[in-house]
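For this depiction, one protein chain was excluded, whereas all remaining protein chains were kept in their positions.
Up next, subunit A:
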Amino acid sequence: MVSGSLLFQSLILGLLLGGLYALLAAGLTLYFGIMRVVMLAHSAFIILAAYIAWWFSTATGLDPMLSLLATVPAFFAIGYLMQRFLLSRLRPATMTMMSVLLTFAIALIIEGLLGMVFSGTQRRINLPYGASSIELLTARIPVVQVISFALAGVSLLALFAVLKYTRFGRALRATIQHPQAAQLVGIDTNRTAGFGFGLGLATAAVGGAALSLQATIYPSLHWHWIGPLMAIIVVGGLGSIPGAAIAALLLGVLRVMLELPLGPTWAQTIFYLALFATLMVRPQGFFGGRLAQRF
């Protein structure tokens, strides 16, 4: 029988993992909200950022977190350019389907290039605090998990603040809600969408750095992330950031809890079960807003 303290520990670990999922899924819902794009390359960019953090850390001996100073602006720029020069070229009628294929192609290119540059060898960052942990009541929480959760929390709050309180955030929300109406009131929706994309990709940079702290990375790792992230945004309701956050926390906790009786591989299937169950019961997702109803 599983002890109470073990359950408590799993709950904490699940929440910490869920926080990271929430950050990454928020990026996906941003893309979907803005352009109806299912960005399959999101997790490939996460792995790319993780590789950059690893490479930076091994080359300079500094903390991998410092690589964020370079990757966040760079990823923002890449996202902007991707939206303006690739995705916006697709025909509106077939936008959703073709964007899936296009971003899939980008994911393959990133995976292939990572494999060619860094080889398929598994990499891991050696951190001075890599093995240390914090005692919280009866649970032992690895420091790296706390750091990645804090990073995710700060980024999510920043994302929320930008969307809620800045002029750009209002423009972005207007673009998401109704592009034509946004254009009527003088918003340059193309530029806004580009910046929104950049913002989404910047979250991938943060997520990648957080991932590099705690995971062994290899080029094809992004496949392990695509499924869970996609499941989260479908369960949460496509296009809804709060929905994605709730679904991320819930599924993160469930996954870690299920690891106790089932082991890590079988526990992973909870995402797919949730995905199929959602489609059977409520195709528009469980926590989604109005946008989700339409898809």
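Quick note on the criterion: a residue touches a chain if its C-beta (ideal position, glycine included) is under 8 Å from a C-beta of that chain, and two chains touch if they have at least 3 such contacts; residues count from 1.
Definition applied: contacts and distances are computed from a predicted model.
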{"item": "Protein name, per the UniProt record, of whichever chain is missing from view (\"Extracellular solute-binding protein family 5\", \"Amino acid/amide ABC transporter membrane protein 2 (HAAT family)\", \"Amidohydrolase family protein\" or \"Sulfurtransferase\")", "value": "\"Amino acid/amide ABC transporter membrane protein 2 (HAAT family)\""}
{"item": "Listed residues A:108, A:134, A:154 or A:184, member touching the removed chain", "value": "A:108"}
{"item": "Residue of A:38, A:144 or A:217 in touch with the missing chain, whole complex considered", "value": "A:38"}
{"item": "Absent chain, residues of subunit A that touch it", "value": "32, 36, 38, 40, 86, 89-91, 94, 96-98, 100-102, 104-109, 111-116, 120, 219, 223, 226-227, 230-231, 233-234, 238, 265-266, 268-269, 271-272, 275-276, 279-280, 283, 295"}
